[in-house]
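As you look at this complex, bear in mind that one protein chain is not there, while each of the others sits in place.
Think of it as A, B, C, D and E in the order they're written, each chain with its own count starting at 1.
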Amino acid sequence: MNDINDNARARVIVISSTGKHFTAGMDISVFTDGEGVSAGSGDQYARAEAFRQFVLTLQGTFNCLDNARMPVIAAIQGGCIGAGVDMTSACDVRYCTEDAFFQIAEINIGMTADVGTFPRLCKLIPEGWVRELAYTGRRLTAQKAKEVGLVNDVFATHAELISNVMTLAAEIAEKSPVAIAGSKRMINYARDHSQADALDYIATWQAGMFAPPHMAEAFTAKSQKRAGAFPDLSPLKKRM
Amino acid sequence: MNDINDNARARVIVISSTGKHFTAGMDISVFTDGEGVSAGSGDQYARAEAFRQFVLTLQGTFNCLDNARMPVIAAIQGGCIGAGVDMTSACDVRYCTEDAFFQIAEINIGMTADVGTFPRLCKLIPEGWVRELAYTGRRLTAQKAKEVGLVNDVFATHAELISNVMTLAAEIAEKSPVAIAGSKRMINYARDHSQADALDYIATWQAGMFAPPHMAEAFTAKSQKRAGAFPDLSPLKKRM
Amino acid sequence: MNDINDNARARVIVISSTGKHFTAGMDISVFTDGEGVSAGSGDQYARAEAFRQFVLTLQGTFNCLDNARMPVIAAIQGGCIGAGVDMTSACDVRYCTEDAFFQIAEINIGMTADVGTFPRLCKLIPEGWVRELAYTGRRLTAQKAKEVGLVNDVFATHAELISNVMTLAAEIAEKSPVAIAGSKRMINYARDHSQADALDYIATWQAGMFAPPHMAEAFTAKSQKRAGAFPDLSPLKKRM
Amino acid sequence: MNDINDNARARVIVISSTGKHFTAGMDISVFTDGEGVSAGSGDQYARAEAFRQFVLTLQGTFNCLDNARMPVIAAIQGGCIGAGVDMTSACDVRYCTEDAFFQIAEINIGMTADVGTFPRLCKLIPEGWVRELAYTGRRLTAQKAKEVGLVNDVFATHAELISNVMTLAAEIAEKSPVAIAGSKRMINYARDHSQADALDYIATWQAGMFAPPHMAEAFTAKSQKRAGAFPDLSPLKKRM
Amino acid sequence: MNDINDNARARVIVISSTGKHFTAGMDISVFTDGEGVSAGSGDQYARAEAFRQFVLTLQGTFNCLDNARMPVIAAIQGGCIGAGVDMTSACDVRYCTEDAFFQIAEINIGMTADVGTFPRLCKLIPEGWVRELAYTGRRLTAQKAKEVGLVNDVFATHAELISNVMTLAAEIAEKSPVAIAGSKRMINYARDHSQADALDYIATWQAGMFAPPHMAEAFTAKSQKRAGAFPDLSPLKKRM
Partner (left out) sequence: MNDINDNARARVIVISSTGKHFTAGMDISVFTDGEGVSAGSGDQYARAEAFRQFVLTLQGTFNCLDNARMPVIAAIQGGCIGAGVDMTSACDVRYCTEDAFFQIAEINIGMTADVGTFPRLCKLIPEGWVRELAYTGRRLTAQKAKEVGLVNDVFATHAELISNVMTLAAEIAEKSPVAIAGSKRMINYARDHSQADALDYIATWQAGMFAPPHMAEAFTAKSQKRAGAFPDLSPLKKRM
């Protein structure tokens, strides 16, 4: 993900899966072989401190979706379970098939979800629904997921899902990448800040990224009934 | 409520009512005998300062629902009026009967709701609906309450409502109480903080409360087709 | 708007439009004659700094809706495009006709929306919908706008829309203006602050604005089956 | 403390101590008899959850100083060690004798200070000094405490300290209690909020608590060369 | 102030006064003729709501100093009393004469300071000093003001003060105005936001305002031992 992002090698990212389920849930062996959760040497307290860091590291695997400069779309079929919810709630938009369902499965295995579900889901669907799902581990059906705003649309088959999502992706890819990146950043920012802060931030962003030539190209392209030709995002310098 | 919470005497709390209405609204005599609103001696300004403290105290009567370590479910029939909205918006989840309705009745008696409705309702339902209800004192029907996410489900009769809510409560009571308490804390926290803050907080929480033995018990219980056996929350030391 | 607000010349404000569309979208000439976006003298960097201030100024033209002491209702027919979304998302409540549609049109002309759409819309409708609309410039239909909570209701004709909105406005105008102003301030505040902060703020507000005489009048009026007679808001001193 | 505060039985509170030291530091037996830190029944994870609540309860014992409506002044001689720092950093102002010293002693006994030292000290003295004291457990001398702003003044003897502090207290007690309570609330609020939020909060406070009669009395008293006569704070209703 | 700011007619602003005192404190007649504090028609509660707005308006008279794009320097002699503290704490830097003193005089006339002193002073000097000054109305001497960081330097005479401040102002006026405006905005922003937010904001600012040509000019000017020639800030469009 970071490579795609840093090298500006895509204008939009679609995450889809194959098989009956989008994600199958937690691999029990992570806990039985102890590799995943025991964090090295030291006593109980040193391990506790390191386990906190381990959870932060796990969270980082999905934060990259949120931080990517281009939108990330999730196309979900069948079960979207446990970490599947953590992951897809870090995506920009979600679509699914009729047989899809969402499950905060962590509570069913005796743990509190900790890789991003709560920080993100609480902003995506009504709080009452986050709570029912979190406390019961019940499945949220595709239809209900659409009603509460978790997915934007539901499609009959996987093929139809992918087809529609790819159409959407193509539509996004035709827009000005800088304007898309700006819109994503603004939404991410607005989610976490007051209205006054968000208004100020957007004005500051525009000082550098407001692009009259892109607007001219958009107008021209429209009058010529063709797609606009906009420069790609610039590749980023190496991370330190 | 604090006693139930501190002594860990329950794994989930259900608040229901009897009669035609869940709550009848404000008792006018509170204002006519002046006991409720006049706050002791001092001049107008000293009384104003004390009235501010009085409102904070009133708010505390519902904050305990929000702060309880275990989920609180509201089962609502008929009218849920004025303080009923303050109270149920401090609960984790709400269910109601078909004849239920919600009303920010304060505006109809010339006052601004001040015991928790606005801080909480604004996070529960779309802002446009909070505003219409707040400015008009109109009734929100059960069906509309479900559509806007204020209640998770609507049931035909009070008996059916209670039956379903008790089933839900039993389901929650079977889960690991520590994992439930963690989930509730995380949702409460996420509601009020940025995504980055919430991710950090959860990782910090897990350093002490992530419980591999609970997970092992959950897996074992599932394979044995029985409910898991999890330790209760610990009673708390006396409040100071 | 500021004049209406400061002079307390209204108890509620309705913004409606005539013709096929509520707003037609951006006037291209703003960009072609360069008057709107080039900000005076100085080099590229001085102009960038001034352009940031220009965006803040543009935002101010809609912030006055948000800051008005009385509710502002938008009655929308046909297209609500670009700045129309910026403007109506700064209103308290939105209603529309069946042929209405909403469009974050900025992305279609190669720019990131910057006059308030993101800071406000992210609080009004599910994030997934903000993103789809923002990245695609697609139209949100009236029906969908109602489902996601952007408008509270949809009416068949413009006449019916206006009639219903004026009824609503009249209903609001009958309430105590101070209690309405308090409710609006509380919702605005709750949107941007934590629950604890909002509870404190409301208690502090009530120390001065909780009005037993208004409550007495409301009770009396109700028992006499007449509308309550409440004092208007006070005109404000001149802005400095 | 809460009783003094709620019953408005004082206009200012002075906390002083006798003997060689202001506070002697942690009583080791708290940890050796296990009563203080083991929190009841349940397994390790349930106890961890309850221990978190226990720390919150301990913090509450000093939060009441911060939350008191009247200023709290600390007069410190000799050692102010461990919880002494937690406690005095929750006071409004600190004065000490020449032989006083401050010590974040927790690090010397293998623990992280957790009853309020860090949340409060970081706002009272330069961060570099918080860190040196926190990581080393070194003593901060009275002289240095004055230089970094932890105490406002240093006196040669305990008698002189008490005498000066009581003079200060008497001076505060002569002012309008509502204006003093307002000033304390404003400083507490400003510490934790942005400038814009604090400006708004103060304006909202003044709507109820700005008291022209108190000002008139102050002017009159001054012209008559006598102390002003201001009403006491009002006693508060019982806490719930 | 807004005119100077908007028209970019200065690179730095110096506020100085003449006579024995910088500011003389509150004009009692404001309260005796009632013009200042009574806010128009309406009953007690409507007037309370309007009084809140009046305080916000008063605050605005000093917020313009904080919001100005160019630094504002205060040169203070003699008494800086009441609103003088509100005003100078909204300036960027403060210098004074030896005979200067600062006084939160509001408490001496029975009121809580409300035009900016607390939101700003709490960030400028140690909290313990804000509290002592706020609760007692005592004078803070020039020497002590320097020690606690309220003023950067103290000068023997008014002439010396003005001379040094004008030298400082000239020095600031020689720098790149865009880089100065950026630095001021960054400090204002950092004061009110978390470190992470401030780092992000600065990076976003630099996308438009980082100016290699200004750097080149600075290097060239230095090698040629002359002052750099930088473009002025651009005038702003009319406020709406």
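The rule is short, and it goes like this: contacts are C-beta pairs under 8 Å (C-beta built on N, C-alpha and C of every residue); 3 or more make two chains touch, one makes a residue touch a chain.
In this text the structure is predicted, and so the values were computed from the model without any measurement.
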| item | value |
| --- | --- |
| Contact list for the unshown chain, restricted to visible chains | A, B, D, E |
| Given E:Ala100, E:Leu133 or E:Ile180, the one touching the chain that is not displayed | E:Ile180 |
| Of A:Ala134, A:Val165, A:Val178 or A:Ile202, the one touching the omitted chain in the full complex | A:Val178 |
| Which residue of D:Ala24, D:Leu56 or D:Ala216 touches the chain not shown here | D:Leu56 |
| Touch residues of chain B, complete complex, unshown partner | 193, 197, 201, 204-209 |
| Residue numbers in chain E that touch the chain omitted from display | 12, 71, 92-94, 123-125, 148-152, 168, 171-172, 175-176, 178-180, 182-184, 186-187, 189-191, 194-196, 198-200, 202-212, 214-219, 222, 228, 230 |
| Chain A residues that touch the omitted chain in the full complex | 39-54, 57-58, 60-61, 69, 177-178, 181-182, 208-211, 213-214, 231-240 |
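In the analysis below, only the chains that are shown with their structure count from here on.
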| item | value |
| --- | --- |
| Target chain E, source chain A, minimum contact steps | 1 |
| If a chain touches chain B and chain E alike, it appears here | A, C, D |
| Intercentroid distance (Cα basis), chain D paired with chain A, Å | 45 |
| Averaged-CA centre spacing for the pair chain C and chain A, given as whole angstrom | 30 |
| Residues of chain D touching at least two other chains | 182, 196, 204-211, 214 |
| Touching pairs among all chains present in the structure | A-B, A-C, A-E, B-C, B-D, C-D, C-E, D-E |
